[in-house]
Structure formats: C-alpha cells, structure tokens
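For reference, the structure I am asking about is given below.
Removed: one protein chain of the complex. Kept in place: all other protein chains.
== chain A ==
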C-alpha cells in the first residue's frame, strides 16, 4: 500500500517535470521568434497567420498549404498589396497538436496582431483556433476542415472546402443518372472517424434519390483479409461499391475482388487519394476506382492553369487541393478587405460572408447564409494508365 502510493507520487512528479520542461521549451522558442517579429512590425503591414502543421502526422496537408499561402501573398504584393498596404505572412508549425495551435493562435492575435488566420486543414484543430479567434474578433479561414460544427462557432469563422454533405448528393445523382447504377453496396472502415461520418451521408443521399442499398458491410482499417466481405458482396448483386475509407484498404478490396472474379467499381471520397492506391492496386484499380474531390490539376480552368504553371515553376512539384485552397483563402480575404475598404476584421467579415461565385483556383466558391461554402464543380477522379485521371467534372446543385 505504502509502496504503491510512493510510486504514484513519483509518477506524478515525473509528469509535472515533463510538463514544465515542455512548457519551458515552447515559451523560449516563442520569445525568440517574438523578438524577430518585433523588428519587422515597424513598417505597417497587413498580417495573416498561417495555421497548419509542417512536421508530424498531418504535415502532408500543411506543407503544400503553406506553399499556396506564400505564393498568394507574393502575388498580392506584386499587385500592390491590399488597399496600398503590404501583406505579410506569419508562419508557425502547430505539429497537428491542439495545445500547439492554441498557443500559436493566441500568439498571432496578441503579439503579431494578425487580421486573419488561414488554416487549419484539420477540423478538430480548426475548432480550437476558431474559439480563440471568435473571442478576440479575428477572422479565421480554414482551408480544409470538412467536419461539422466549424462555422457554427461564430461569425468570424469561415472555411473554403468541398463539404461532403453538398458533394455526395450530386455524386449519387451522377452514379444513378449518368452511370445507371441503382443498387449500392456500402463498406465502412469502422475504426476511422472519417469513414463512419461519411457513410450516413451516402446512405441518406441514396435513399433520398430512390436508390437501393443492397448490402452494408464493414472492415477494420489496417487489416488485409477481406475475403469474407468480397465473397458476401459477390452474392449481393450490387452495381457499385461505395467505400468510405482510405486508399490502402480500397486497393486491397479491389485486389481481392479481382481475385474472386468480381468486376465492380469502387467509389469514395478523397480519403482514397494517395499514390499507394495505385502502387498497391495496380491493374485491379485501373478504371475501377473513382473518388470525388474539389481540386484536380487535370483539365484546368484558365485561372487554375495559370496557378498550376506558376506553382510548378516555383516549387518543382504539382499543387494539390490544399495548396489551391490556401491560395484561394488568402485571395478571398484580400478581395473582402478591398471591397469593404477596411482591414478591420469586424468590418470585412460581413463583406466576406456575402461572397458569391468567386472563381478561385480550387473551383467556384459561394458562401451560404450560414457561411457554409458551396464549391463547384466536383472533380471525379479515376485511375488510368497508372496515374490519377480526371474522369468528369460535375456541378454541385445548391439546395
């Protein structure tokens, strides 16, 4: 008993020490960067804060996002800035952690005096920063958060991304009317939130459009044995398989389907985007997987084409959805400030909310009355000759 208590105290002490150490580190780092920033703030510039991770698990979203934002700011300054003032980006790496993004958002607002923050690409992190932004009356513009409960936080919160609830009904409509698929199979990856949230959206849309769900099944993300699911599917008589999970399992499902002689198209959200889909699936995914997303670098509009060329020239790589959305977010903010003739967030946020049919590089954006973005068109991407390939662009019908 006594020994147990002792060790518990020791553990608590260790924990406290660790926390103190971590806190010490981050505050030191901040102080150093704060000084550097203080020198710059002599010249009066409009500051935008970058929210996103450039290291860690979700750095894949943040790194291209940051590049898009840098490019947008340089483009703005080349055109003379906003309302005659220079635009300046402030960049911190939030590592995809809630505690980091809270610190960074507070730092941007109190020390850097930003007028708006651009990011984060993740829903959970955006919510943390949005609470802080709303309280301090600073605009936050997420370029990627697709989950629910984001813009509901308050009237300073915006986002610019294709929402599943708007995209899915149009995608289902396309499947039923353009492809003639009426009998649906749905497979959900049980242990990922993205999949369990997307499945009900599909179910609802299919029911609303009069389609029939002939079989619903589940898999666990990270497994490889899907023999039983495919055998069941083979006997269900579905025209198309809706799979709401990630690319790895999509490739393995199609591998197994091919082995069992089942010829079916698998359709899902942008969770299927990942080059491992092609590497793992090879000919089993060739023209047999379709996913929808908001951005494609194939067959671009003139605006997008110019953006892609410039991006490739500067960064020597293809832009993705996140670079395009961050780029647009900065440009939309600039437009709102110019139209409102003010850089005060309390003023230009109302102009921002009235945005209609903005022809961005990531598609057209309109804000609904509740500030939810409606982006059009949706890109349907498939795999052709071992590359992602734009199959079709379909418009989003606003309800």
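By definition in this document, contacts are C-beta pairs under 8 Å (C-beta built on N, C-alpha and C of every residue); 3 or more make two chains touch, one makes a residue touch a chain; residues count from 1.
Assume contacts and distances are computed from a predicted model.
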item: Chain not displayed: protein name in its UniProt record ("Branched-chain amino acid ABC transporter permease", "Anti-sigma regulatory factor", "Starch-binding associating with outer membrane" or "ATP synthase subunit a"); value: "Branched-chain amino acid ABC transporter permease"
item: Touching residue (missing chain; options A:55, A:79, A:260 or A:299); value: A:260
item: Residue, one of A:55, A:220, A:299 or A:318, that touches the chain absent here; value: A:220
item: Of A:55, A:231 or A:299, the one touching the omitted chain in the full complex; value: A:231
item: Interface residues of chain A (partner: the chain not displayed); value: 190, 217-220, 222-225, 227-229, 231-232, 235, 248, 252, 255-256, 258-261, 276, 279-280, 282
